[in-house]
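The structure appears below as structure tokens.
For this view, one protein chain was removed and the others were kept in their places.
As written, the chain order gives the labels A and B, with residue 1 at the start of each chain.
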Amino acid sequence: MGRYLRLYGHFVRFSLSKAMEFRFDFFFRVFMDLAYYGIQIAFYNVVFLQTTALGGWNRDQALVFLGGYLVVDGIGMTFFSNNLWWLPNAVNHGDLDYYLVRPVSSLFFLTLRDFAANSLINLAFALGILVWAVLRLPQLPGPGTCALYLVMIAAGALLHGLLHLLLLIPVFWMHSAGSLHGIFYSFSRFMERPDRIFTGWTRRVLVTVFPFCLMASFPARVFLEGPGWGIVLHFTAVLTAMFLFVAWFWGKGLRAYSSASS
Amino acid sequence: MIAWRFYVNNLQRLVSYRAEFWIGFLGTLVSQIGVAYFLWKAIYQARGVESLRGYTFGGIMLYYLLVPLVERVGHAQEMTGFSGEIYDGGLSRYLLYPVSYFRIKYAGNLAQATVYLVQLVLILVAYGFAFGMPSGFSPLSILQGLAALGASLTLCFFLSAALEMVAFWADNVWSLWILVRMTISLLGGGMIPLAFFPGWARAALAWLPFGSLIDFPIRCLLGKMGCGEWMMGLAVAFAWAGAFGAATAVLWRRGLKSYAGVGI
Partner (left out) sequence: MIKARGLSKTFRVHKKEAGLKGSLRALFAREWTTVHALKGVDLDVGAGEIVGLVGANGAGKTTLVKALSGILYPSGGTAEVLGHVPWQRKNEFRRQIALIMGQKAQLWWDLPAGDGFMLLREIYQVPKDRFRANLDALVEALQIRDKLGIQIRRLSLGERMKMELIAALLHQPKVVFLDEPTIGLDLAAQRAIRNFILEYRRRENPAMILTSHYMEDIERLCERIVLMRDGELVYDGPRVKLVSAYASHKVLTAHLRVGETPADGPPRPEAGRAPGEILEWNGTQLKVKVDRADAAAAASHLLQTYPVADLSIEEEDIGTVIEAMLGKKGAVA
């Protein structure tokens, strides 16, 4: 609805002016994320000193995968991460109260209010890394595949946000938040590596119920090996199911909200 | 001794964070080791060899098991609360106590480290029952390992202290700290054992403090350390700890001059 778009416009404006206030923090976050990118690239380089193929990809292909992963991460950091970080706090300290009383989706506010301008800059760098990695490939796929790839990357970022939210909803019952963030960040590690190194039941879980491996690997596979109906269908099915489940689970959480009394 | 009271207090507080104590720990353990397991299985299979750079597959898995355990003992509580205390004036409270601020913090640090050391021991024992102890493991290696852990603990404490001093002048220290942690993770052997780095990198890293925090204590425990190498490692670790300690002292004095005690 137009209203939500206008509200989001306000969010972006307010977040930008707030970001400009703490300049040291702003630049430092950019620098920190860039260091993270550098470390990931260094890691892959060291690994490929020991082997020529990983998860079905050679070094150049793996770097394209890495670029895609960094973009997914960048999108998540820009739109969702800051908000989700504070969500358990809002629930535990009763900040949720005011959102529940307004004729607006509380979830909208809680997940999108803070637009991380510094992450937008990092996102630009991540896109740069992706383009650099892609240009090193001997052969580029057609425009249709590229478009599909970009759509899947964006969808992967959405899935990332959904998964994070999913793991935070238990705070309505648990009240102790630190471990929930910890679980998400721990399992995010699975996302950083090509999905085909995982085998057996682990892999099955990681591409369905906790689809950490789906978000960056599947788009990369489509890009590097050509689109296949199987992959795209699988991806769409998991995304839809996750979306519906999180919406339902959030409703359950609100019902159980006991609202810290003043 | 007052510091002892802080030690017990901290221990109490830590044990009360029930869910975080177990879930957080298990989560990190499972994910770090899980990813490493699949990653290295793929690599060893692709290369088709028994051992790479001195590690068998089993050996490298033990390495990864030890990484989070050793990291926690070393990093323990650090001084992360410090910047918060500057920001909201909580530091004032400590300046009034008749005990050195750093001694209090170090006591808290030790408390946290004790808990993690217990974890480390328990898990090693469990590993020993399940898979049998690795060949290099011996009373000597345990001793070397404990000494290395002590050095790592002290080094990390002063490193974090020096970093946290920045809070006297800057708004936000945690992002600095995350950056350092990431660097330590890569260059200290948390992501890949340092043995796998190219020769020139290994030579440089031997002089830097990062390896002392992860790679060094683990190799001690696994018995991969000759005595000479061990002493060198300890020397490097304590030298860096001293350097950071000196930096902390200087920054502390200058920072206190500008500390306004503002806050709620």
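Rule of thumb we're sticking to: a residue touches a chain if its C-beta (ideal position, glycine included) is under 8 Å from a C-beta of that chain, and two chains touch if they have at least 3 such contacts.
Just so it is clear, the model here is predicted, and its values are computed rather than measured.
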item	value
Identified contact with the non-displayed chain, of A:L16, A:L49 or A:L100	A:L100
Touch residues of chain A, complete complex, unshown partner	3, 6-7, 10, 14, 18, 94-98, 100-104, 255, 257-259, 261-262
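The rule is simple: only the chains that are shown with their structure count from here on.
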item	value
Geometric centre distance via CA averages, chain B-chain A, whole Å	28
In the complex, chain A residues that touch chain B	22, 24-25, 28-29, 31-32, 35-36, 39, 42-43, 46-47, 49-55, 174, 176, 178-179, 182-183, 186-187, 189-190, 192-193, 197-199, 202
Touching residues (chain side chain B, partner chain A) in the complex	17-20, 23-24, 27-28, 30-32, 34-35, 38-39, 41-43, 46-47, 52, 170-172, 175-176, 178-179, 182-183, 185-186, 191-192, 196-198
